[in-house]
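The other protein chains are all here in position, but one chain of the complex has been omitted.
When the chains are written out, they are named A and B in that same order, and each has its own residue count from 1.
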Amino acid sequence: MKLHRHTAVLVACSALAFGVTACGGDDDETAGGTTESADTQNLSGSIRIDGSSTVQPVAEAASELFQETAPNVQITVGGAGTGDGFERFCRGEIVIADASRAIEADEYEKCKAKDIDPVEVQVGIDGLSVVANNSLEFPDNCISTENLKKLLAPKSKVANYKDLGEGFPDQAVSFFTPGTESGTYDYFTEAVLETDAEQRTNKVQTSADDNQIVTGITGTEGALGYVGFAFAEENKDKLKILSVDGGDGCIEPKIETIADGTYAPLSRPLFMYPTTKTAAQPEVKAFINFILENNQKVNESAGYVPLTDELKATATQNLESATPVEAPAAE
Amino acid sequence: MAVAETDIARKVVQRASSGERSRDLLFRSSLMLCLFIAVIFLGVLLVDVAADGVGFLSLEFLTSFPSRIDPQSSGIQSALLGTLYLMGLCALFIVPIGVASAVYLEEYADNERWYNRLIEVNIQNLASVPSVVYGILGLAFIVRGPIDIFGLGVGQPTLLAGALTLGLLVLPVVIIVSREAIRAVPPSIREGSLALGATQWQTIWKQVLPGALPGVATGVILALSRAIGETAPLILVGAAAFQRFNPTLDGQFSALPIQIFNNVGEPAGVFRDLAAATIIVLLVILLLMNSAAIMLRNRYEQKW
Partner (left out) sequence: MPPGQRPGGITRVRTRRSVGEQAIKGLLAAAAVLSVLTTTGIVVTLVVESVPFFEIVAIGDFFFGTDWAPLAGGEQQSFGVVPLIWSTLYLTGVGLLVAIPVGLGVGVYLAEYASPRVRRTLKPIVETLAGIPTIVFGYFALTFFTPEILKGFLGLEVSVFNGLSAGIILGILVLPTIASVSEDAMSAVPQSLREGAFGLGAAKWQVVVRVVFPAALSGIVAALVLGASRAIGETVVILVAAGNNPNLTFDLTTAHQTMAAFIANTARSDVAAGSIAFATIFVVGLTLFVLTFAVNIVAIRFVRRYRQVYD
């Protein structure tokens, strides 16, 4: 009797599941076609992608668009952070590593130790954006890299923005930034703070989740931080995107300034790293090719800047020939 | 003696004065205030969730996949199926083990033995271990652990690993409730059966368990109700937040609580509303399960 009753429950659950599966699974057709090869319909397999949370929107947008042309390829995308992504990549747990900075020497060594040869494919360009709570009125809505350094250097004790000088608001500081597992963090600390992945910890809330950073900044008076351009743009009605003065005047992060590199030093490449072996797998190759061929649309959907023709050519070349990346210089 | 009685009588009469009654009223009012506060808070919570999420509820919501590029068309099919599969697998695990443990402890175990008391103490303790610690166990022992079958131990979070972790979490509940149900069956039933020549196991299987069945079923449903809403163990084990295909036994999986958790974190308003809609779906499922449990209890409860 006991068996009978539980079987009934199981059957009911399965019926519900089958019913839902049978009815569903069809998204709307998106307008504006994407280029596809004739044989992508027959591709199958599963691709595990993990790594940079900055690049994650690109991978997710691409996987959605790609699914229309290759419905049998299952793609999972994680966003553990560039550093953690490389760890898993070099252990062979994932197929593609998303990265918002180039692979570093010690990561490269770990990969080689496991016989894994990373292939560097640039898929887009990001303009790392400094964002602030709407309450902060900076002069010209601009901040210099010098001042960023003053605020976020490892031992910084600046407690109020007015300590930066004339014109700065009288407001206690509060920061929301990515954490040490993030490529964004690595890039910022290197390019702006000029330290070896070290940043202030006092009054700084870190999060691996860019959305949490944005939520924190939009909801806290006097908050300041930095995120990938896509996240800043997506929420530009809720917070201020500051222009950055890297020595050549205040430049606002926009598609044009990021693409041509004038938004410095915070323009940076976005990478996807397959291995020499996985780049040869048809579904992986097709997926990354898809991103390159539809680069404009993918990056627009994700909120980033598409590659220039020159960069696209290099990337396509790397992918086609599956050239392993050169060993990065040890620091 | 007479003086003492009238003394007491006077005190009794004095006590029932109006001062006393107003203190009584005050006490009663403060209790009602407590009830009011509790009801208001929880009411506002449910109304807020319903208001935020109702706009997204539709059949498409249940049958499409989550979407980043077009949040308006985002759906929860993969998460919903993930949750249902998790519950199914979880039940397959906790029912035999939980009932078997309860039967052993109630029918066979000699309470004087140290090892049986150890088992009892263990179950009591496990019932209050935080769910996040079970998540750690799941991560370290099941996902990245030594056992390597059916997708366990491969270092990837799989459906089976998630179900086992949740199962371990709610197993104490099943054991405790099943024990009470078995205990409620009067000894006379057992004695009668044994007197007719049945073995202990036959007695249990044919007389005790069927009698305890409604209680056991209620316990299982309550345990599953708890498991269905647990988020922390799933975070630890590594359930996916954004999955555009249906889960398989040894593959990546998503679940409703994880979907909600990730959407809550998004600052854009539309994702919050999606989270609210997903919460509504989860609460409806819970309500159905609880109603089933209450109905079972009311209809089939044996009065011995």
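The criterion applied here is as follows: a residue touches a chain if its C-beta (ideal position, glycine included) is under 8 Å from a C-beta of that chain, and two chains touch if they have at least 3 such contacts.
Everything numeric in this text was worked out from a predicted model, so none of it was measured.
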Touching the absent chain when the full complex is considered, from B:38, B:249 or B:284: B:38
Residue among A:216, A:253, A:274 or A:324 that touches the chain left out of view: A:216
Residue in contact with the excluded chain [from B:92, B:189 or B:235]: B:235
Per the touch definition above, residue among A:205, A:262, A:308 or A:323 touching the missing chain: A:205
Touch criterion as defined above, residue of A:67, A:144 or A:180 at the omitted chain: A:180
For chain B, the residues touching the chain missing from this view: 11-12, 15-16, 20-21, 23-24, 27-28, 30-35, 37-38, 41-42, 44-45, 48-49, 52, 96-97, 100-101, 103-105, 108-109, 118-119, 122-126, 128-137, 139-141, 144, 168, 171-172, 175, 199-201, 222, 225-226, 228-232, 235-236, 238, 257, 260-261, 264-265, 272, 275-276, 279, 282-283, 286-287, 290, 294
Touching residues (missing chain, whole complex) on chain A: 50, 78, 80-81, 84, 87-88, 154, 174, 179-181, 189, 195-199, 201, 204-209, 212, 215-216, 218-221
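Everything that follows uses one rule, which is that only the chains that are shown with their structure count from here on.
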Whole-Å separation of chain centres (CA-atom averages), chain A against chain B: 38
Residues of chain B touching chain A in the complex: 59, 62-65, 67-70, 73, 75, 77, 80-81, 84-85, 87-88, 91-92, 95, 155-156, 209-210, 213, 216-217, 240, 242-246, 251-252, 265-268
Residue ranges of chain A touching chain B (in the complex, touch as defined): 1-2, 5-6, 9-10, 13-14, 16-17, 20-21, 23-28, 30, 46, 48, 57, 60-61, 63-65, 67, 74-78, 93, 209, 211-212, 214-215, 218, 234-235, 238, 301-302
